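Encoded as structure tokens, here's the structure I'll be asking about.
Every protein chain but one is kept in place in this view of the complex.
Here the chain labels run A, B and C in written order, and each chain numbers its own residues starting at 1.
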Amino acid sequence: MAAEDMGKISDRVRLVFTISSVIFLIVLAVAPLRNLFSEWKYYKREYFRMADGRPDTKKLLADFHPGIDQIWQPNLNVTDRCVTCHQGINQPSLTDATIPQPFRAHPIIPHRATEWGCTVCHRGQGFATEVKEAHQTTLAWEQPILPVRYIQGTCGVCHRTDIPEAPRLARGRAVIEDLSCIGCHKLQGIERPLMLGPDLTNIKNKTSREWIFKWLKDPRTLTDGNGNISVNGYENEDEPRMPRFRLNDTERAALSAFLIDRKSNLIEPYKFDSRVTAAWEKKPDLVDQGETRFRQMFCSTCHSLAVVRGGETQLIGGDIGPELTKVGSKVKPDWLVSWLQNPQAYLPQGLMPRYGWSDEDLYKVNHYVMDRLTDPDLLKDVRIPEQAQANDIQSGNRLFQQKGCGSCHVIAGMKAQKDFGPDLSAEGAKSVSELDFGAAKMPRNLIPYLESKIADPVSVNPNARMPQYHFKEGDLGSVVTAALSMRGTQTTPGIHALVIADARPEYQAAGDFGKAYERYKCYVCHRFNGYGGTLAPDLSYEGSRARQPWITEFLKNPQTLRPTLTFRMPQFNVTDEEARVLANYLALVMQTNRVDLTAHHPEFTSDQASAGKQLYEVTYQCQSCHTIGSAGGYVGPNLINAGNWLNTAWIQEWLTDPQALVPDTIEPHRAFTAEEKSALTAYLVTLKQSGTVKASVPSGGSR
Amino acid sequence: MSENRKFEAGIGSDFSKDPVRIVFITKKTSAKVRGVLRDQVMSYPHVVLREIIAFELLTIVLVLMALFWDAPLEQLANPLLTPNPAKAPWYFLGLQELLHYFPPIVAGVLIPVLIIIGLVAIPYFDLNVKGEPLWNARRTPRLRIFCGIVLIFLMFFGVYKAWSIFVTTAIIAALAVAGYFVPAGRGSAIEYLRSRSLPWWLMTWFIIMACILTIIGTFFRGPGWSWVWPWR
Amino acid sequence: MSASLQSTLKGFCNNRVWRSIFRRAPARTNRTRSIAIFGNLFLHALPVKVREKSLRVRATYYLGSFSFFLFVVLTLTGIMLMFYYHPAAPKAYNDMKDLRFVVSEGIFLRNLHRLAAQAMVLAVFWHMFHVFYRGGYKPPHEFNWVIGVVLLLLTLFLSYTGYLLPWDQLAFWAITVGTNIISYIPILGKPTRFLLLGGHEIGENALLRFFVLHCVILPLAMIVLIALHFWRIQKDGGLTIRESDERK
Partner (left out) sequence: MKWPSVIMISALVAVAALQGCRQKSSATDFKPPDKAYGSEPDWNNSQQIISLNYQQTQGQRIFYSNCVWCHASATPAGPSNMSNLKPQPPLANDGATLNSLSNDYLQNIITLGGSAMSKSAMMPPWGRTLKQDEIRAVIAFVRAIAQPPYQQPARTSSQYSEK
């Protein structure tokens, strides 16, 4: 064999070598081309093509750049490459809905995208330059883009105070607070109030076991004016705060037995003045008179009643207290009398003010409630043994704790339950792996999880302890929005510095004023230095606004200043001494330094007053909103008694800049000259209600 | 190379054509150059060409896979968020599966150390130098020892309820023992098993065991290292 | 066509520059072929001649070669990836994102590196088993087998240290599980784990240590041992040819 043969290569090997070399070269040549087909390059080309076909090409392409664009804000931890594809966000000419995404301009909002980036508000993955990675939940990114309907959730991450620009967020927070979610969960920005549900220690005094049984079945059924179980309840009105727990009849019987068995001192029946009882017992119009009194005292400012109007059952009245349509079938008469007399004895933290009742009024109203606000059929279908069995009581006790009742309701001698549900203060930041989807068929993503968990807790976990809440239309979305805003402590230092904390001022009233303030629960409706309700006017500057004698009179006999208001100050029957104390305090303490009451004003002349009248009626046509006597608009307050009511300095200041005194007032800020202001003030201070006018005002007047 | 030692010098190939290559071989070594010239080919180009082809094929496969399969990337490392189950890289999942059965000191330390020692020691025990079939000689004593050791192992696995190991071991041992009873010259498959040596059986057992444990650890273990079916 | 191509090639190879690099004319005789192997730094780890039977695919399946080529691919892609990588948390993770979304061919490089790493573990294992079944560990190859076992361990350790570098959940928890196994070693376990991680928990220190191990120490050890491994193949007389191969 020739030695040269040792180097000879067979044809087969040659062929394999040739083929593999060719493929090798192809593959090496092709591999780098993958980059050309990146999604972002596709969108760059598309944008260029779109801009090319428009009249404003030059402007659109002025800062076009073929590479990757990004917004980089290291202190916000923002590296947002969204603008690589969303190239038109700053182009005002691309606002039309006809412009295809991702090129449409961003609507103008207070935060400029170039300063804040995109993911701070929208979430999603700013690093990504691929559609799916940027928008959806992926293995490498668990926080998808927030749907626009929930985007207000991210406003709440920094803005811990409610902002008017984010109505859904504010509504969601209000609902969460209103439904006492804080009873079981830790929540961001919400503190546990002193009382959530009523104290149940003495419930035996208040109601019957049958009623408790029925209430536990579905608290909403009691609000139905027709006696039918209505699944929707009053969808558009407020629901009872009590949610529906999943309990069977045995459990309900046990719980009601347990609650009714609490050893409490039975209240002594109130002894009415025998003359009053004797006089009114036989009167045929006793109940009607009671109803009139009930109306006059404006119970409906806080409580609602079901009323049939035009064939439809509607709830009329406020939502601060419970709805009362069937309360007569619920409460015991002796309890009702003692409650009306002094609610703070039964529920010290409750919101019900302590009225000053005359025996007569109390007798009449009590009869009205027990007679008219009842439903004889309400408890007809409740079948439970009369006597509570010992084992029922025992299992009721167990259930009370298992269901977490103690989170909201207190029973003397039982330990309050705390942190019954999971901590939700960082729920909006939870990653998919922290959520328990169970066997539920839904996208593995925080948003559908929250939606179905809140709407129907058992849809996610069949053994959920969470009860069933019912939301008005749209409120579910608001609650999800608010839950998404709870992202816990911000770890990014830049964002941490941006958090605008919710200042929740506490207003403590001391002394005699404090006692009356607490007795009449003024803070439930009025606001004092930032603390309190928003139903009625803010009283922080009441001393600057109103004259002291007027306040005294008003407290004794409240009148309505705004004709359109349905919620009116109740008739508390304030004593003279209390009226004096309250008015003194309001006039002296509740002042703003914008209005100088001590400044000397020259006396107004009658010429000024008539010039003011001219301005009022002709030039500025104030009567379009304000009423004087019976003529004029409904929007602003009735000015018929302005001279007695308002301080001169206040009127002057008000005409200068109303929003400076009451920021959310809708009084238009006009540019009055100094003369005009003086003239209008001069006119307004002449408006003093005389005896003859008093009769024509329907809601009473000053005495 | 001191003068007083004797070496036998030999030439490995055709002196005139091949590069000079001197080999010193002492009398005591067993290594000998077996110069069967006909059997040989030049490395250049035969080996070199084949290696290039191998490299090209490898690159083609790798590049194509890299184009269409993206390396996984999960979320940012978070010590507070433990995935369930937390799994090691796939080549350690057999070990992790062992940890499920045996105490950590056995599965985590003893077994890996024994495996490494075993692998290192293989060439130094002339068990398989001749590749002698297991049942060639001293058949009965070997069978007794073999069965004894297998039974001890099975008991050990049984005590720890390591059933996947138990079953696999039992099947392989049964196949090995089957070779003892089968007379020579039957079907080719049985003949194949009969002619296997002891190290062959050991290594095969090891490889099958490692594969099964790795597959179980990779595909059949879910939350809390419980058994799950991968298609569910 | 063929003639002109050959003459072009010839002219190309007779070029002064070419000759300055390669010195020799194309190998056409066994002598020049031997010199081609012998006189080349990269090829001289190969024997000049091999037995024809060892060329058969079934003799090796090229598993050793594949392992080596994968190591080469890993080194090249690894060096390129190092240009983009910072061994710091969480920058390391952001670098992964950049590789994926911004760097040209970044994701391709990472895919290639990751694939090759997995393939190398497989190839090395397979290579070892194949060598075992062919009896490749038998004298005079005993020590080369031991080197091979060490190379296997190095491969596993290289792959394992690389596993942490992306600093994602997968990496973090895989390394947690792995290093927990180390701590089961009596007495030595905890200190060894501490040494490896630079602390009691996996953090930046661990990332840096794994990075240095992955990019410097282990590859260097690997290169030295691979060289030794190849050298020994040649010195131990080439691939083992089984008697069954001889008979055929």
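Criterion: contacts are C-beta pairs under 8 Å (C-beta built on N, C-alpha and C of every residue); 3 or more make two chains touch, one makes a residue touch a chain.
As the structure is a prediction and not an experimental result, all values here were calculated from the model.
Asks: Touching the hidden chain in the complete assembly: which of A:Gln136, A:Gln314, A:Gln394 or A:Ser425 does that?
Replies: Checking the options A:Gln136, A:Gln314, A:Gln394 or A:Ser425, the one contacting the hidden chain is A:Gln136.
Asks: Of A:Ile9, A:Val22 or A:Ala345, which one is in contact with the hidden chain?
Replies: Of these options, the touching residue for the absent chain is A:Val22.
Asks: Could you please point out the chain A residues that touch the chain left off the display?
Replies: 22, 25-26, 29-30, 33-34, 37, 39, 42, 56, 59, 92-93, 96, 101, 107-109, 130-132, 135-136, 145-149, 151-152, 164-165, 167-168, 474, 562, 564-566, 618-621, 624-625, 632-635, 659, 664, 666-671
By definition in this document, only the chains that are shown with their structure count from here on.
Asks: Name the graph shape formed by the protein chains and their touching pairs; answer line, ring, star, complete or other.
Replies: Drawn as a graph, the chains make a fully connected set, so complete.
Asks: Please work out the Cα centroid separation of chain A and chain B, and write it as a whole number of Å.
Replies: 70
Asks: Averaging only over C-alpha atoms, locate the centres of chain B and chain C and give their separation in whole Å.
Replies: 19
Asks: Got the chain A residues that touch at least 2 other chains?
Replies: 3, 6-7, 31, 34, 140 - these are the residues of chain A that touch more than one other chain.
Asks: Two-or-more-chain contact residues of chain C, please, as numbers and ranges.
Replies: 27, 29-30, 33, 49, 97, 108, 168
Asks: Note which residues of chain A are touching chain B in the complex, please.
Replies: 1, 3, 6-7, 9, 13, 16-17, 20-21, 23-24, 27-28, 30-31, 34, 139-142, 431, 433-434
Asks: For chain C, which residues count as touching chain A in their complex?
Replies: 27-30, 33, 49, 94, 97-98, 101-102, 104-105, 108, 168
Asks: Given the complex with chain C, which residues does chain B contribute to the contact?
Replies: Interface residues on the chain B side: 13, 17-19, 21, 30-31, 33, 36, 39-48, 50-51, 54-55, 58-59, 62-63, 65-67, 69-79, 81-83, 86-92, 95-96, 99, 104-105, 108-109, 116, 119-120, 122-124, 128-129, 131, 199-200, 203, 207.
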